[in-house]
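First, the structure itself, so that you have it in front of you.
Of the protein chains in this complex, all but one are displayed in their positions.
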């Protein structure tokens, strides 16, 4: 925590929430229910969670209207999780980075770095690249020639952005992310073996996109690979060349989307799932954890299993499979009965 | 595109293709059918694709002999995909890197860098390491002591080559690749817990090998891990210690090959598949997407599923599984009929 101490009344005001209880109570941090000390703000989503507060020393709770918090002060919220983490941001502010380019950064003379941006030591910014207002490049970030980074972006340590990719505003790339590596596209060549196709496309990333540590987004072949605004991608995810992800999609850790597949707005791909290339995953569709998708999915549908199944069918088949060893015996019994008769 | 403008006659000549149509037509780039402008070269693989050209403004097409391209100029090719991308390489040439070692690179005094090689800022080249003619080390590449890189290699930003690994010629490593990390090998130790075995082996990589972003190839324990010439590996792939991959193998994104497994020439491991250690995957065998392989695979065989099944058996069993819930009811019905009779 930052050492900040806040009167609960002021905190309520800053969050725009109704306070029930002592406005002069001082809060100095946030915590989970199990770990909270008396100065910590906690939160509960529902009555069920509220029952867990028990004799926690915490004296202030973000809670839905009407939920009993055992005589503690309450900040009433229609979305306690969201408002608790807004409070957390007040106690643990985003770190501040001084504007300017570190002398041990390597920036091409014709790159355009906004004066309010921060470029740390060991960064490399190629010819013609651009970095927008207030964006932060942590140590060792590499932007190749022609890359454009919008404003208020955070590129963590060791991020690589290649292929003249363009990033919108408020994009956050966790350490080790690689944007714009070559697509895995080959043609045959005379004399045998494979020849890499020439990648002409790049990567286009919208606003408010976040990508997790060591994930990779390949450049497009002829068109750009595209990640729509608001889309969130977890760690160790692979996004193949020419993929088009819509807005507000979610792709969870270690999932992979093969080349040229389209995810419409709000589609969700859960952890370790795989989606074959050249498919269309409809708006709001959900690809379950570890699912293997090889066909288009209509908007709003839920798929599980590999090969993919409608979630309800999958559950039914899995349940039936549990009974299969016994079924084999039952059929054998029927056969014996028939053999005996004949 | 590079801004290059080429007469179609000259392009045909440079590609060694027969031109049908106006040799004086000027082409300035390549594009997919949907995006092409009038100055772009497009391509079609078959009659079916040709039907999609429709009223595209593109006036020049790479197409197989005899395929109708709607009155446009045609470069006739027995492999239009390959020749289109050869044309793309002309319009989008490989970037040029000036020979020499950047003053902000850290190169051991006894390392041998060919004068035609390019070593960018922030690279680290250890004692006794070698970099061959025309090879390019992008910013932040680390070669540990004794690493040898052949000629015409491209090591993209943040690549790490450790353990005195040796790379052949024309090897391309995408950003974040790690060659020569420790193998995951442990023995018990007195007092409990695990002790890392001492890795004596390294990694040997042949010619024309390409490895995708953030993939990892572990060093061998007693022998070298080996990646045969012409083999192509996609992003986020794991190759375990002591593996021996033959020539012209293909390993697609997020697949993993556990320690000491052998892939014979031309074997293919599709995306997110896993191959257990100490196996032999025969020449030209195909491990399907998401397959889980725990037994040897004969040359040329195709496997799907986890645990692995011959592809045809897998399809049959998956189809049968779809009918299992209904089968349970049918058997129940037979049993009832028998109960009623007795």
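Letters A and B name the chains as they come in the text, with residue numbers starting at 1 for each one.
Simple rule for what comes next: a residue touches a chain if its C-beta (ideal position, glycine included) is under 8 Å from a C-beta of that chain, and two chains touch if they have at least 3 such contacts.
Keep in mind that this is a model prediction, so the values were computed, not measured.
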From the list B:283, B:301 or B:331, which touches the chain that is not on show? B:331
Which residue from B:140, B:168, B:206 or B:246 sits in contact with the chain not drawn here? B:140
Tell me which residue among A:135, A:202 or A:254 touches the hidden chain in the full complex. A:254
For chain B, the residues touching the chain missing from this view: 106, 122, 124, 140, 142, 144-145, 158, 160, 162, 176, 178, 181-182, 184, 186-189, 192-198, 200, 214, 216, 218, 222-223, 236, 238, 240, 254, 256, 258, 272, 274, 276, 292, 294, 306-307, 313, 316-317, 319-321, 323-324, 327, 330-331, 334, 337
Contacts from chain A to the absent chain lie at residues 1, 29-32, 35, 79, 81-82, 85, 88-89, 91-92, 95, 104, 120-122, 138-140, 156-158, 172, 174-176, 208, 210, 212-214, 230, 232, 234-236, 248, 250, 252-254, 271-272, 289-290, 318, 321-322, 324-325, 327-328, 331, 334-335, 338
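Basically, only the chains that are shown with their structure count from here on.
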CA centroids of chain A and chain B: separation to the nearest Å works out as 26
